[in-house]
Each structure stands twice: as structure tokens, then as C-alpha cells.
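Have a look at the structure below, then the notes.
Every protein chain of the complex appears in place save one, which is left out.
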């Protein structure tokens, strides 16, 4: 047997079912996904940290399904209609996999997503060019490795919450994302909070709760 | 001369003026506060990380003024009327100073605040007793030192964003808050984001942006 | 030749013979196990950290034999009849291998074992559901990775000794189990002690000594 | 006001009331101790991490009272009659304060205590001389700083549980007790578990639960 | 007696005499300075890391003399006429002491200095406002604590060498300047090199050599 | 699609186009290189961190092309004529790959390069033998792993800027280059600045800016 | 080409030629060894950190030759006749490879070697059994991983210099040998000095110099 599926939390918190793909066989992934879909017909299931064969199994086994290969993520079934917007800003090409995990996770939670890639702080014109895209967002997720300086710059440009995701991109004194993590925790920009290294999933869940924070108040 | 005061950012982001008290003389604190109040009549000025004599100078020099001695924070002038609610959950007596910084900072940003102190994870009845207080909040800030386990428990109980503040409370392998920080970054509860050790100010600013995220959407 | 087998310690301490499987060939494992069984006829030999081929060699080479594949552990021969009970609580699916090492090691030491899997702190109902299972135990071993928060919660629920095992489960700021280790060392729950990361073996040996502490006093 | 006193936990777990003295005024200490004694007449209250003036206030304010100045601990009232024995082994003169905290805490929990001081591993004759004292104990607490090697040696000599307490004694690469902590976590002696640096209190609580583990089984 | 003064290195490398003030008495400072001035009449002596009484002794004992109290530095005698320009950019008020050490050290080495204070990355308008000041410099020294993000931004704006100085400004996960140091070492901006935490002296010496690198080629 | 190529920065800063080869397929490498050459005819493209197949693809696909297999670097097209000289000193055989990255990067930036290999500090005669080669350089790059002591020695011998590159060469307490990095940051030799571990590219870019610093002043 | 061979140092220090095998091809190893033997006919060459194919090449290419497969070391040619004795004490089976590197290196330097394997501190009888073997040694090298406690115990038993070698044996909080390294640096036994993790070679060279220290004085 494999992991007992907790079908209660999504009901309690309104969040979609998620499968952590790392270490699960393609067969397990398909079986878990089927069970989760059966428990909430018409809903969606998100799978993250998939190895290529797991991702392939979900892509050929279900419809509709959307996958992000470099992001190692699959979204099976129909997510809720988009409501509210998150901008997903990333620093470099190598940060794309983590940004991809943010994007599909956010979509699975019923968020509209505006990707803003390739915004390096060493090229301020690129940061400034991104401002219009940031203006309409209810929340901004910033994904950056190496020096992790991007959230400090973005945090000063927008009046909405900024969720910073350090990535393990880099070498040497990047220490597997530690350097970027510390930078972000010490950001002097207001309103920046931080998640674990490479945790695109967690950042998107936080973003969804942030956008829903407004919904709740309206109701 | 002392620090050039940036009176522009609050205008841009709608956030109150704040003075970082650490290393400033009582005279400097009073002078800066006067200048900031003059620039935005009827507004409020927040001062954090005050030493006793700085806090005393602000308390006797201005009215209205609210101060938190253990939290080393003062709120001078009239904050915006409260709109939206943040619950400020803390673990132990020694975490109170940081929780106090969260409370006054949140009030300065126009948030309603519900303090929920003394919620240790080793006494689950206290956590369960806190549920009603948490139920009405738009955002929860959780302040905890030592093992830093509280946000993981709270994060599973509420559907709103959780901002976790590790404190430097503890000794030995607490390593000045590092243990609590790592715990929080690795929390498996959904929707938890983290700020720097002892950074009650930053957590409250993030909470204010989160609550305002809803306001923006309503407008 | 290979490792000189110390057949004296078990006699001195009453503990079963144990082979550390890591780095030993299947042939060495079988030969060592034979020698140890011969030295104490009717006794049991425990082998841990086995690679698949080593585990297979023991399974086909001896009877009776019990194996745990994910836990990489084998129990050859007949352990002492169970006396006293240890509950083995674990947090998530990925912590199962370490929990499995605890279970077979405890059985090899003549303990009754009650496994209590899938007790995440972010789902308090699961913790509360586990209380009856914990009530009858003489000692509780808690296995958790990532935030390592579970022992803090369990430690507040039971009046018996709690042995905490951090696991290397997690990524990024989990730092290979360091985060969970620090959490557990800083637990504010009374009666919690800690062993090395992933050291299910050591936790079970400690549990056996704890349960035997009572036996000694009775005699 | 000061800390809300939780008078429930001792009832639940059978453990004595304890006050963490660090950061409390002598007046607060006396007041809290009075309240706790009133709630359980004939019982005992333990206070740890006392500053000299706090310790003096308790010594002159209550009777019977027992204090350990270097250990910064006071035991007010009458502890339960001793039942079961813990040996408290310590390495050097500078480790005495932590050993002292173990001793008074253990006595407050109703344990018989056998102190075994000055057992440095660099003088094996001293270790061997300690064997008779260790022989009768139900549990051994080992307190050591610097290299923290003592639990590894003691763990091989006794068949009972060993609780290791690293201390912050040392300089340079002792890193405030980190070196001793890591040594103890990596001990190859069976049955050794570890608590936080300088946490004599926690070690004694664990020892009390270990000794009680036997009592429970007898009942 | 006190430190043997090495009057050879300045002759070899053309750099001014420098006294490391930390741990020297006012009397020692005055005596060393006299000796160094006597050895190179008409030259200059730089003293860094001065405590207030040492700085006062130099100020009243020599003329001409220039001192920076917060920067704890004194420049005694007449430095070489300025040739080439270094811009000294700093992030916040608390970074001023280190920036001050850079400024006086650079002047002692015969550099023209353009101070550019209060350039926080969370306020891009301030960075952009600094561009003209940076345009004329042969080398830029950037001083920043906390997130240490400023050199990454400045490095993308200028075509000259950038020497980054992390400061120990910050708290918690700033870890005494480690966070800023790692940020700077991982900067993706081209041409950034880094010196030790708070080492304004070293940065200015490097800047002087960089500017002289041009002089040498011209000769 | 692959990385958006930023063809603007080189124009702004006068630096050659560079491709970070790590994680790119041979096809991507060839395509990007073609595009970059087309954008600046007669110019040069530098590719670093190439895997063998990527390096082979560039070598057979372009002419003129210069490659360094151990240094994993290729220089395609015609670099600017050499102007100014950098000496590249390295400590041991294992540091050669990083030294090689320095050499080709420096050539791509139009620097003359003098390689000075095998200069271990434990053989002072080798250091002294290197002095003539160092004498003519405008800037010295020093590449060393393990103890990283070489820049301290070289920094005392030359009057020009020294850029130190720690390498990940070593084992055990070398901690992947951390030991050498810390040594270099603490160098007491004047004028030493440091780049990230194994960052030969960054050191060479800094050297080019340093040498150009002189050019600018001359113009 | 490959590494320039420094044939001078052995002449200066009287130490044998040594080849660091890691990263060298079998062909390179054979060629270097031939050259070194030719330069000192009748002498010996030591090769360490050999991969299996390199070790095989030396074994079949030269005579006399002695090899240690697990220790990855080969001794080619005729070492000087043994003079003085080093005891090589090791803790567990897994420490044997490093102990093997010590043994062959010591023999290459003309030392008599007494191996004392399997001396775990958790089995004091094994330590005591080793005393006669230690009694005759001029120097003791102690090799231990995990808790690294052995040198503290041995250091108290012998009056000669003790060189401690931490190994990377262990898991979790062993942190690749860091735990053992810190233990050894904090040893309270007199006369213990420490080398890098897994550096059996360095320990043996130090032992040779120590034994030769006596020879020098006699001459």
C-alpha cells in the first residue's frame, strides 16, 4: 500500500488536492489521482515534483491535463475559474522550473497568473519594463536564486504582498539556495515574506490564500 | 546631521511613516517624529526598537501616543480607523516583546488586532481554545521561539494566510532564533510564509498588505 | 577478512546482535549472521541499512526471517517474547523507512510495537485520533522530518518518555534533517530526548532500555 | 501583569510545578511560587535559571527550601519521597552548574540522585572508579562540555538508558556547546539520547519519566 | 613595548602608513603616529578602528588632522593630492560608519571621493538619482548591510570596477553580515568583487590600487 | 524556446557576449552563439561551463575558435586586440580548470594574459621565482583551493590590484571551497578582493574592468 | 601535459615522493611514478587516493610494490628501513580505509607501524586491551569517525604525541566528519593535535616528522 490520502483538508480549507510526486511510482501517481478525482468530481488534482515517467503517465492517463516539464508539475482536471491575479516574476533562465511550479499551482487554486520572466536586478531597465505587468496584480511572487536580490527591488515598486521564493540556482557560496534565502529574509523592502528554497508550491498556496483574504472580507 | 527622511514612500504605498529607533538619541527621535507628523498632519508615526529613554521621550513629547515598553514600540498620532482583522498568536511569555511589536505596527497600519497569547504547542487544549479567536481573522501572525512549531499547527487550523515570526527566544541549539526560523521555513502547513528573526514589524506590514489586497479588489 | 564481530556486548547488556549492513556484501552479511546465530542459538540477529541485494540474501538464506524493504532492515531468528509496548508515531509517508527501522529494531529487542503513521501536526484531528493508541504505551518514539514539530505536540499529550527521531526528509532549508533536529532539541514539551538524524535504530535501542528500566526495578 | 500560570499540566502528567526564572523579578518569582504552592498544598515548586537576587528571595521567603547557587536552581516545599535512582555523571568542574540543575530537578520529581562528578574521559581510572556508583541506577544522566566524549564511554558501561547533556563549557571550536552536542548525537554507544545544550532541567524530566515508565508497568 | 612598526611596506607599495587602532591605548597611538610621520616627513598617517579616547588624542595631538567619529578613523598629516575618483555608495544610515572608513582611507591614498549615501534598493528612484554621481568615477565602492543587494544593482549601471563591502548592520538572519556577504559573492552583476564584512579600509585600499592601475599604464 | 538573449548589456558596458553553458544542449549553444555573432559581426562570443559535447559542438561549428577542455570554456570569433596585462597565478594542478576559465575570459575581454601556474605557498622558492612574471602585470588574479593562502602571499609582493578566486579543490574541512573563501576574505595583504568559489569568469571580468579603469582615465 | 613534478621538496625535507592519485589516469600515474623513481634510484614512491584502475596499473607495472585496496594507496619501490614506531589506532570497520592510508604512508617514510584496529570507546575493555601495543610507540595516530571520542581516551593513556584523524564515517549529524573533527579539536586530553577529515596521509607525515624530531637531536 501507499500513502493514506487525506481528503478532508481540501474540504476544510477550500484548497485543491495535491500529490507530492517525489518518490512515487507512475502507477501510484495514477491510482492516487483517480481516487482524489473520484472523491471530488469535477474538481482538479495537482501533482508536483514529478519525474519524467510520472509526468508522462499523468499526461496520457487523464484529460483534461496540463503539464510543465521543466517545472515537473501536472494539473489534472478542471481548476476553479480564475479570480484575482498573481504576478510571477523570475530572475533568470535557471529559475524557470520553480517559477513553473508556482504558475501551475496558482492556476490549480483558481488564480489568474501573469508570468514576468527574466527580470535580473543587474539590468534595471528590465525591472522598470516589468512595472505595468506588476501594477494589476493582487499579489506578487518573486523567484530568484544566486544573490536573491530581486524581491528587495520588486518590494519597493508594488503596494501588494510580495512572496519571495529563493531557488537553489547558483554554485559555490550560493550554498544550495542559502545565500538567496538569507538575502530575502533580510530584505529591507516592506511587505516581503519568504518560503523555503525551491518551494514554488508553497508560495503559490500562500498567494492563493492572500487573494482569497479579500474574497472573504467581501462576502 | 542625521538620516535623510524619505517622505515619499508612504505616499506611494499608503503605509505610515516609521522610525527605526535603534541607535538614535531621544532628541533625534523627537525631531524626526515632529518633522514626519508635520509632513502629514492628522497622520500617525510608528517608532520601533526604542530604548527606554527614547520611548519615554516620545511618550512625554506627543499626544495622542500609545507605547509598548516590552515591545519597545511607540505609536504617535492617530492611526487610520481599523479595517480588517489580524490575529497575533504567540507561544510563550518571552515571545511577548516581538508580539507587541506586531500589535502596534498593525494598529499603525489601520488593522484591527486580536492578540492570542500563551498558545504553546505542548498544550493542545490551549491551541484548540484559540480557534474561535482565529476564526474571524483575515490574516494570522504567529510569533514563536525555541522549536518554532506553532505556525505548523495554526496553519492547519485556519484558511487564511499565516505569517510566521521566529524569535530569538531560547538557548543552546536555538542558535539565536535559527532553529525556529528553519522550522517555520519547513512547515508542511499550507499558506505559511516567514519573516526574519524577531521581525515583528515586517510581519505586521505584510499582514497589512495582505488585508489591503482584499480592499483593492473591492474598489 | 571483514569486521571482527564483538559477541561480548550483547551478553553484557542483554541486547540482540546487530549488523550494520551499509557497505557489506551479501556474502559477508550471510556469513556474519550465521556466526552470530551460532554463538547464541535460539536468538535473533538484526541487520539494518541493507541494500536490496543484501536484504534479499538474508530473506532467502534464513528462516524465520522478517524484512522491511523500505526500512532496509531484516530480523533473522526468533526475537524475545514481547514485554512492554512502544508506540512508533510518524509524520508523513516519506518518514516511513525510518519508522520501519524503529519497528523491527524494537521487535528484535523484545518490545511490543504499536505503529501510528501519518500523524501530521498540520492536521490536529489526526493527532487527536492517535491519543488512544498512545495511551497504553510505555514509551513513544516520534519520527518526523521537515519541520520536525510532531514531538513537541506528542510530548504534551503523553506522560511517558518520548524519543524523537529527526529524518532527512525535506528539501532546501531542511538541510538534510538539520532543521528537524534543531526543532526537536528545542522542544518545549517535557520529557523529549533526541537521537541522530535517521537513526531509527538508536531510538529503538533507547526505547528498549527505557522499557527494561521498569523490569529491572521490578526484579 | 506577568505570565499566566498553567496549573493544569502537572495534574495531567504528574510532574511538579516549575518556574523558568530567567527574566523574572524577585517579586514575580515569590508571587508565582506562592500561587503554585497554594494550588497544590504539600507539594513542591522548582525554580531554575535564577539570578542571585531571585535565588535569595526564594531562600528567605519559603521553608523548607533547598538551593544550588552555581546551578541557579531552587526547590521550594516538599518533593515526593524518592523512588528509583538516577546517577548524574559529570566531566569537569565547569560542568557542575548544569549537573546541579539536573540534581535538584530530579529530586523535585521524586527521584533518588547519585552524583558522580569529575569523570573525565582522559583519565580512564576515574571512569572505572565510577562503575559501582553507576551499577545501581535506573537511568544515567551524563553532563559534559568541550569534546562531549563522556556519554560514549558511559553508554558502553551500563545497561540502562543514558541521557546526555552537552554543556556550553569550552572555547573556540567548542562553539558554545555545538561540538559536544554533535559528539553526543553521533555516539556509537547504544541507548544514548540527547537534550539541548545546558538543558539539565530537560534531562532530569526525561529521567523521571524513564524511571516512572517502570512504575506504570508495575501498577 | 608595543607593535614593531613596519615602515617598509609603504615604501615598497607606495601606500600610506596605517595604524590599526583597535586595542591600542591613546598613548601608544600618539607615539606610533609620531614615529611614522618622522619616518616620512610631509606624509600622512591613517588610523582606523579608533575608540573615542584614541580619536580625541590624535585630534588634539596633531595638525593638520581630519577625523570621522562614527567611522572611528583619523587622517593625520597631508595626504597626496587627489588623482582619480572613487564613488562611495552606501545603503542606509547604519552603514555610514563603514562608508566613513572608506572615505578617509581613500583620501589618505590620494583619491578624490564622491560620497553617495542613502541609496536603498527598495527605492529605485534613489538609485536612478545616483547615476550622474556614479558616471564620473574610476571605481565604485558599495557599502550595504542587511540584504546586501545594492552592489548587484549598481554593478549593472556602471562600466567600472565595483568593490562591495558587506556590513554587520542588521539582526537575526543577517548573522553579523554573513547574509550581505553571501549576497555580494553571488552577485550576477559583472565586475563585482568583495572584501570582508565591515572592511571599509580594505575596500579603499583596493580602490586606490585600481585607480593607480591606470596611472601605471600611462607612465 | 530558450533564454531570451540580452544583446543590450554588452553595448552598454563594452563587454563581450557570454553564454553560460551549464544546462544548455549543444544545439542551443550553437544557435545562441550564431545569433550573438550575427548581432555583432567581427566580435567574439565566450561560452563557459560547457559539458564535453557542448564544447565539441562549438569547436566544430565555428572558426576561429579557441577551447580549454579542462576549463570547460570556448572563445568563438575574434576578441579585441590585447591591451593591458593580467597575470593569472594558480596554486596547484587541480586549480587549473578555474585558472583556465580566467584565461579565456580575460582574452575574450581584450586582455593580455600571463599564466603563472603551480605556485604553492608551501614552496616559497616557487613564489619568489614568479616575481618577474608578476612585475609587469596591471592586475593579478590568484586562483587557489584548500587553504587558499596564496593571495595573502602574492598580495604582499605586488603593488597592483589582486583578485582572489577560491576554488572548490580539497576535501573534508575544505567544505567545497568555504575554507579558501574565508582565508581570502581575511587576507591581511592590502588590495585583495574576492569573488565567488570557482568563479573564474567573474574574476576575469573584474580584471578587465580594472585594466580598463586606466584606459578611461587616459581618454 | 600533466602536473609539473617538484623533485626538490623531498631533497630538502627528506620525505619520500608522493603522488596524489585523485583525478589522474592510470597512464599518468605510471609515467609520473617512473620519472620519480628514476630521479631517486633505490627510493620509494607513494601514491594515494587511487581509483581501482590506477591502483591496478601500479601493482602490475612496478616491483616491489605494496598496495592497500580499501585504503586506495600504493607504495612502489623500497622504503627506508624502519626506525621508530607509530601505533595506528582505529575505531571501527568503516575507518579502516583511512587507517590504511596512514599505515602505508608511515611505512613509506621509514616508520615501523603497529596497527591497533577496532578500538571503540563504547567498549572500554577493547581500549584497555590495546594498552600494551601503545606502550612501545614513539607516536600514536588515532583514526575515528562518528563521535570522534577515541583520541580523548587514548590521549589520557599514553605519554607520547597523539595525532588525531577525524573520518567522514557516519550519517546525519556527523556532517561528513565535522562532528568528529570538532570533538578532536576540543579534546581535553593533553598532547592531541588534529589533521583534516580523512587526511591519513597528513597524519602519517606529521608522525614521521615527530619521530625524526628525536633522531635529529641524537645526531
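Every chain is named by a letter (A, B, C, D, E, F and G) in the order it is written, and numbering of its residues begins at 1.
Everything below uses one rule, namely that a residue touches a chain if its C-beta (ideal position, glycine included) is under 8 Å from a C-beta of that chain, and two chains touch if they have at least 3 such contacts.
Remember, it's a predicted structure, so these values are computed and weren't measured experimentally.
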Options F:71, F:84 or F:120, residue touching the unrepresented chain: F:120
Candidate in contact with the missing chain, chosen from E:44, E:57 or E:181: E:181
Given G:26, G:84, G:176 or G:200, the one touching the chain that is not displayed: G:84
Touch residues of chain D, complete complex, unshown partner: 93-94, 117-118, 122-123, 125-126, 171-174
Sites on chain F contacted by the missing partner chain, in the whole complex: 91-92, 120-124, 127-128, 146-149, 152-153, 155-157, 170, 172-175, 178-180, 182-190
Chain E residues that touch the omitted chain in the full complex: 2-4, 6, 8-9, 23, 166, 168, 176-178, 181, 196-199
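Methods note: only the chains that are shown with their structure count from here on.
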Turning angle required so that chain C lies on chain G, C-alpha fit (0 to 180°, nearest 5): 90
Whole-Å separation of chain centres (CA-atom averages), chain B against chain F: 47
Centre-to-centre distance between chain D and chain C (centres being mean Cα positions), rounded to whole Å: 26
For chain A paired with chain E, centre-to-centre distance based on mean C-alpha positions, whole Å: 43
Residue list for chain F, restricted to those that touch at least two other chains: 9, 181, 196-197
Overall pattern in which the protein chains touch one another (line/ring/star/complete/other): other
